[in-house]
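First the structure, which I've put down as structure tokens, then a few questions once you've had a look.
Removed from the display is one protein chain of the complex; every other protein chain stays in position.
What follows is chain A.
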Amino acid sequence: MDRKIVIPGDLLSEDTRRAGEGTYVRNGKVYSLLYGIASFRDRISVIPLAGKYIPAVGDNVIGVVKDITFSNWILDINSPYDGLLHISEFPKKIDVEDMSKYLRIGSSVMARVKDVDPAMKVELTLNDRRLGVIKTGRVVEISHTRVPRLIGKGGSMISMLKKELNCNIFVGQNGRIWVSGNEEDMDLALKTILLIEREAHTNGLTDRIVEYIKDARRARG
């Protein structure tokens, strides 16, 4: 088996070149740093089963405005650290006085992490066609550790979901997922996403999810 559950301090390999994410090297051996699922490919990495989202440059996230300062929106990004969205990162040129017209407290946005400095100041941007303020659809929150499973190997799971569920889906690395489609499709989409979260650590998930969606569709007729 190339996947198994490990705990911190478990010996994974004696070959330090195989040390990947979620591992550490000591005395020429590779150990696990986390309680999670170890996958043994060329590199050994451990995916945690729980934990807080720590922002990294390039991540897509969904944030909720919790404060507005002179030239920044402060966003809750489901992490120990706040996200800062500077006024200049808004796709349109707007005046400081008008900030709350475009994004008020409680608004949700799809954003990208532009920079994270060593003091964990997280700068966000909206400058991309796919990013922007959320006006329609729904947002679900799952553990960010399950996001890789929701995306699947090479995006296999997420592209299947988009097709089968008939929905537009935006996955935030911070575990928040935006879904947009007609009401019935969204209902099923949210249920499916929560199912994936619950069973993220099991094998052969994508196939089972395809079946699940088909069953649900058939039951509805």
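Following the convention adopted for this analysis, contacts are C-beta pairs under 8 Å (C-beta built on N, C-alpha and C of every residue); 3 or more make two chains touch, one makes a residue touch a chain; residues count from 1.
FYI, contacts and distances are computed from a predicted model.
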Choosing from "Acetyl-CoA acetyltransferase", "Type I-D CRISPR-associated protein Cas5/Csc1", "2-oxoglutarate oxidoreductase, beta subunit" or "Exosome complex component Rrp41", the absent chain's UniProt record names it "Exosome complex component Rrp41"
Listed residues A:Y24, A:F40 or A:Y102, member touching the removed chain = A:Y24
Sole touch to the unshown chain from A:L34, A:A111, A:L124 or A:C167: residue A:L34
So which of A:G28, A:P118 or A:G154 would be touching the chain we can't see?
-> A:P118
On chain A, what residues meet the omitted chain?
-> 5, 7-9, 22, 24, 26, 31, 33-36, 48-52, 54, 80-81, 118-120, 145, 199, 201-203
